[in-house]
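Single-structure report; data block below.
Only one protein chain is missing; all other protein chains are in place.
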Amino acid sequence: MSKISLELGSGGKLMRDFINEEILQNFRNPYLEELADAALLPFNIALTTDSYTVEPLFFPGGDIGTLCVNGTVNDLIVAGAEPRFLALSLIIEEGLEKETLTKIFHSIKNAAQQAHVLITTGDTKVVRQGQADKIFITTSGVGEIIAHPSPPQIKPGDKIIVTGTLGEHSLAVMVAREEFGFEAEIKSDCAPLNFLLPLWQEGVLWMRDVTRGGLASVLIELADRLPYSITIEEETIPLSPPVRGACEFLGIDPLYLACEGRAVIVVKATAQNQVLQKIKAHPQGKTAAIIGEVATSPGKAGELLLKTISGGWRRLEPLTSELLPRIC
Amino acid sequence: MNELRNRQVISSLLEIIAHKTATLPNLPIRIMEVCGTHTMSIHRHGLRPLLEERGIEMLSGPGCPVCITPDAYHEAAIKLVSTNSNIILATFGDMTRVPTRVGSLQTAIPAAGSQVKIVYSPIESLNLAKAHPEQEVVFFGVGFETTIPSIALCVKKAKEERLSNYSLLSALWIIPPPLRAIVSSQDTKIDAFLYPGHVSAIIGEAPYQFLADEFNIPGAITGFEPADILLAISSLLDLIKKGRAEVINEYRRVVAPQGNPQALQIMAEMLVEKDAFWRGLGYIPQSGLKLKDNYQEYDAEIKFSLEISPEETHLPGCRCGEVLRGKISPSSCPLFGQACTPASPQGPCMVSFEGACLAFYKYDYQN
Partner (left out) sequence: MCLGIPAKITELHSNKQGKVDYLGTKVQVDFSLVDEVKINDWVIVHAGFAIAKLNETEAQETMALLREYAQFVSTIDKSKKQNE
């Protein structure tokens, strides 16, 4: 491959190969080798970074400002760290309306307050018209490690919880793009997951935020690390009617849709009910549900299986390419 | 219409099917689902293993437009968008991932000012042409009779509105001819057909009659919900038991016996039959459609002098052709699951959401 294609950026096999061949080869060290979204460093520090290129900038329920705070904050939370400090890098296209920037900053301010983080440093660059699409934001975040996710402790019978209805962020962005000629009362689920932090002390073994690639991608990645299979039930997966409807119309599988304020949690079997109740007690977790479990059958080690509404089983495979580009 | 997905209804129908196959000789009963969307639905609901346990083997047929469109069309589209400026190539999603000798539409690097745009409806391509008068919009229109009238209608509107920057790169296919080719070749034993519900909404019941009359094979038109599919299979088992070859309509809420007259009329007005080359099936006479002469200026093949001379090209070892004929099952292809996986597809049957190989790979968790 002599040129970087759009497909590389969509997170599938090309991306994985790229990471292994280019990134790891050049920069290898024990922290990087974990290939985690947040690096767990000495001095109890967790560090993460992400770039935000969402198109359009504003969508129902959020904008690039809310995204650039919550996306980074959530990566820290699911790694077992309390988010504390952010650094923001802005690349702004010449000619961007000042008012747009003001609105974005307003959103960043509110999101940071909600997530209890401070914007401590940053950088601003302006490039010529046409050399960036309005604004790109890179957010790095530092958090204090307060828990240690422990996949090795996961065993058959442990439950899988999803903290709310799926796919709303993706569809909100699609609606905002006015593509496919469809409208729906869907708002992005973009939100900080701080309310999940105390659950690390209550029997939660592992968490991941459900972003690009959706629920299925997250669980496939988890299953890959386990000597067990993961089984989930289609009937239990929380989906709001407009998301269900939009997905049917467009022939999209909601299990692969990105969210920006939902997490998947693996919890000890003994703690499932109390953890679920605590999540549901929070406004952001009202639609949470137990959707499946770690299992020895059906399925082989490393597989994610779905029990369909018809009672049959099917295996969920990794997404090979982006369903929707520039979603976050 | 919740009954269509009701757990109780579905398990009852499965029970009934089991009772019926228990009384039939020569199991498994081999039923070809013609339409890619049926393949997708059967896979999505995990029905295939459930049916296999009850003596029914489902064969995937040629009704997957992504699967049967030869590489030459994709290569022409790729060439168009990567060597010409100011082209917007509008296309349906999974067409962009079919791997050819020159890569896929998705990995193609467009020329300056050109782009590939994924659309859900051909209307969007028309809107693009109106919104971007300085660009040439080419709609890569691929489909069977369900989609063909809509594609044709957009060209008609383009002409009525005198749009000069709109054209159609067409790969339009008709369902009955490949079915004749498949049963004539006697490559595969087929006991019954499941006919595509929405193609039938357009063409009606009559076009399938020859399969019952000339080849003695019963078939049922049906919808795409699990209960629709199972109900149709149950009815087909009755016909098989009685030795009656008929075309039955189990989708009467949508399919009128005569089809959709407006849609048929548009097709007759704007399109003419042509011989066409199908991946895996070769040349089939009068099996494709193209724009009539008075719509030539909207035919992208003519407008851009694209030379599409399809031949049986495929990546080495790919046996999608035999899969599409129902001759082999995906797992018999030596590339299946090894070199050919959803992450690195070697042929369209592994790319398309409706492809047999992809469905097989995904649901067959027992292998």
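Things to note:
Letters A and B name the chains as they come in the text, with residue numbers starting at 1 for each one.
Operating definition for what follows: a contact is a pair of C-beta atoms (placed from the backbone, for glycine too) under 8 Å apart; a residue touches a chain by one contact, two chains touch by 3 or more.
Here the structure is a predicted model, which is why all the values come from computation and not from measurement.
The chain that is not displayed touches the following shown chains in the complete assembly: A, B. When the full complex is taken into account, the listed residue touching the unshown chain is A:Pro242, out of A:Gly141, A:Gly164 or A:Pro242.
When the whole complex is considered, the residue among B:Gln8, B:Thr23 or B:Gln186 that touches the unshown chain is B:Gln8.
Across A:Ala184, A:Val218, A:Leu304 or A:Leu319, the single residue that touches the chain missing here is A:Ala184. Contact with the omitted chain, checked across B:Gly46, B:Pro110, B:Gly143 or B:Pro177, is made by B:Gly143. By the touch criterion stated above, the residues of subunit A touching the omitted chain are 180-185, 241-242, 244-246, 248-249, 251. The chain not displayed touches subunit B at residues 1, 3-4, 6, 8-9, 11-13, 15-16, 35-38, 63-66, 92, 120-124, 142-144, 146-147, 149-150, 153, 196-199, 201-202, 224, 227, 231, 252-256, 260-263, 266, 354.
One rule holds in what follows: only the chains that are shown with their structure count from here on.
Subunit A and subunit B have Cα centroids lying 34 Å from one another.
Listed in rising order, the residues of subunit B touching subunit A in the complex are 5, 7, 10-11, 43-50, 97, 106-107, 109, 119-121, 123-124, 226, 342-345, 353, 361-365. Those residues of subunit A that touch subunit B in the complex are listed here as 3, 5-7, 12-13, 179-181, 250-251, 298-300, 303, 305-318, 320-321.
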